[in-house]
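Here's the structure we're looking at; comments come further down.
Only one protein chain is missing from this complex, and each of the others stays in its spot.
The letters A and B name the chains in turn, as written, and every chain counts its residues from 1.
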Amino acid sequence: MAYTIVAALVLAVMFLSFERGKATSKEVALVAVMSAAAAMGRVVFAALPNVQATTFIAMVSGYVMGPESGFMVGAAAALVSNFFMGQGPWTPWQMLAWGLAGASAGLIKRIFPGIGRLGMTFYCLLWGYFFGWIMNLWYWSSFVRPLNINAFIAACISSIWFDSFHAAGNAILYYYFGEGFIKVLKRFYRRMKVTVRYE
Amino acid sequence: MPIFQVKNVSYYYPESEKPALKDINISVDEGEFLLVAGGSGSGKSTLARVLAGLVPDFYGGIFSGRVLFKGRDIRGMDRRKLSRHVGMVFQDPEKQLVKTEAEAEIAFGLENLGLPQQEMLRRVAEAMDFLDLAEVKGRFIDKLSGGQKQKVALASVLAMQPEAIILDEPTSQLDPACAEEFFNLIKRLNEEMGKTVILIEQRLERCFHLADRVAVMKDGKLIIEGAPREVAAKSVAGGMPFIPPVARFFAAMGFPDIPATVKEGRGILKKCLPLHNADEESLGSAGSVEKIGDKSGDVISLKKVWFSYNDKKEVLRDINLRVFPGEFAAILGANGAGKSTLLKIMAGLLHPDRGRVFFQGEECGNKGEIFREKRVAYLAQNPNDYLLQDTVEQELAFTIKNFNIPDDGRIDRLLGEMDLKRHRNKNPRDLSSGERQRVALASVLVTHPSLVLLDEPTRGMDYALKAALGEYLEGLCSSQLCVVMVTHDVEFAAEYAKRVIILHDGKIVSDGSAKQVLGNSMFYSTQMARMCRGFAADILTVEDAMETLAPLLSQNYKLALERGLW
Partner (left out) sequence: MEELFYHEKGLFLQKLHPAASLAYICTLLVLTLIFTNPFYLAGLFFCTGLSVWMLEGLETWELFLKGGLFMTVPIMIINPLVSKAGATILWRGPSLPVFGEITVSMEAVFYGAVMSLRLLDVISIFCLYNIMVHPDKAMNMLERFAFKSALVLSLATRMFPAMIRHLENIKEIQLVRGVDFSGGTFKQKINKYTNLIYILLLSSLEDSMEIAEAMHARAFGSGRRTRYVRDSIKPADSVCLAAAAAALLTGAWGTVKGYGVMNFYPRLGPAYSRGDMRMLALLLSMLSIPSLLSWGWRYCRYFR
């Protein structure tokens, strides 16, 4: 229960910080398109074991557009895809996990602007595990008692294979395609700021 | 007083060297219906954006000149005020709807204007009633048909009660019947409600007669402007294609007075020609199947094919179809009739639920037909979906590499044939829309297929590009190869296809030579066929008419002149 409240608060704060930005139509449309594309990431790789392109796309978006938009892309992707695949108790937690993945990519870009390809690849790899742990947190915090760190570790160990696939997928995606995606996205992101010269 | 005055406007998009508009001067009167025509990339959309205030505010770039709305410079005007007075409907309904439900969609603009609730309720209700949208209320927008979506888009602009409405190729995604309905709505808006309408359109035969004035653009400049008849005369004099077939025919005949509609055209014909008895000829030919070309081995044949997506409604019902080498067949039909589905079955992308498909005599099984793919080229609606590689050349190489075909100079040859040699090292996404289309086509033709399938290849193309494509496809048909094309463009089909198939609700209702099928149909018929119905049979295009009708007509015309009937 307590964890649920914390999660809801984090979601609310992040949503409001996205809200605070200036409402330009280009930004809204770009974030919406990226969210829909990230939601597609769950569908496209259905044939491969637990490769979640959603994480990758949310992180790339966060990297280019900043933490607020990155969070929005991840969170919206989770919510929207679940309208079609079924909402469940997992929805808020997926929103949180993917949202944080997006936001953290934006943050790390701000903190370490020169993180480079390998650094980001490693970071994406890590997020494969983080994502799994956040989802575990939900599962175990609600249904396992007494809640202690051992129980949590047991859960994380039991899901390690699953998470590793996710992490490996992330790393491969970023290593081979990250730069390309970022280049394309940056080009569009730049187009958002226009200057007019009258003659 | 003019509602818009454009004075010496020139404009460059950001990061572009070439001006999209050069020294444009035009004024639009209140309540006028202005039609803007011109080639692809000539700046029609850009002009529309200028009038709607989107250029330069939304796009940025370098702008010079002035645009006045009712005598006031747009530049200093509040954006909210401008969007209240000028509404714009775009080409693709998919890309202008933002909500998941029609009523919310219509209210979206009103919310942005900050109107009070009571006012919004009234306006939404009025817009829905006017466009007859009651039945779509509450439904998920994605589930509506293309025509309904475009009507919702129009309603959402109308609800803002603009004085001028700008429409940028609003019907390019719709089938002929839907498009007709949409144009009728626009006409009512103009005539009964006094709205100023500025319409951009490529396929002039559908709307030339509606306009009070026509403007033709070329390379960012306004080259011709005036009443439809004047423009028709000038276009013919300048050798430009931007007039509908009826006008082109009479202009080419050297008539002083150029009609713009089928009705006016028939009026002239009546004066000059005796009316045949329409009942005798061409009856009984409708629906009968006449095979053209080499009747021995067919390339593909479908026998009693039934198909449905996820077992709901049958999308294709009892399709029997054989296509022979050398044929150029066009499939026509309403939105959702199953045309694209039929094409995908022929391409081996979908497999029939019941029935059999033979490709060059071999029966196709139910698994991925790799063997067929090499010999079938399939061009889907959107050429952009083909462009993945960094250069045009790689795009072609990608296909043959996947099929393990060695490059025996075929890439070179094809690039030459399709006039793409200049661009071989460019990124395909930097090319113009017509060039992209050719790259996409080349990327599937490079395997030397025996069957070429095209899904609406002419969407959004101008006359010149269409003619180039049509001629290329005609040249392609040979003893080895046949082309099957899905299209909404009846004029294009009439001009180039030899065989026409009409699909209705998943069934083939008519199949035969273009002359039989199009000559006898009401909706799927060309302007010339409609005009000449009853005077002469087998006329579909201006060329046909020039051949059969012109000698008669010019004689009788002289006679008529002499007798003072004119």
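Everything that follows uses one rule, which is that a residue touches a chain if its C-beta (ideal position, glycine included) is under 8 Å from a C-beta of that chain, and two chains touch if they have at least 3 such contacts.
Keep in mind the model is a prediction, meaning the values are calculated, not measured.
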Among A:M59, A:I108, A:L137 or A:L173, the residue in touch with the chain that has been omitted: A:L173
Hidden partner chain, touching residue among B:V444, B:L465 or B:A514: B:V444
Residue numbers in chain B that touch the chain omitted from display: 49, 52, 54, 58, 78-80, 83-84, 87-88, 90, 92, 94-101, 103-104, 107-117, 120-121, 124, 138-142, 156-157, 160, 344, 347, 349, 368, 370, 373-374, 376-378, 380-382, 384-388, 398-399, 401-403, 429, 443-444, 447
For chain A, residues in touch with the removed chain: 1, 4, 15-16, 18-19, 21-26, 28-33, 35-37, 39-41, 43-45, 47-48, 51, 53, 57, 72, 76-77, 79-81, 83-89, 91, 139-140, 142-146, 148, 150-151, 153-155, 158, 169, 172-173, 176-177, 180-181, 184-185, 188, 191
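By our rule, only the chains that are shown with their structure count from here on.
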Whole-Å gap separating chain A and chain B, where each centre is the average of the chain's CA atoms: 41
Residue ranges of chain A touching chain B (in the complex, touch as defined): 191, 194-199
Of chain B, residues touching chain A in the complex: 14, 56-64, 75
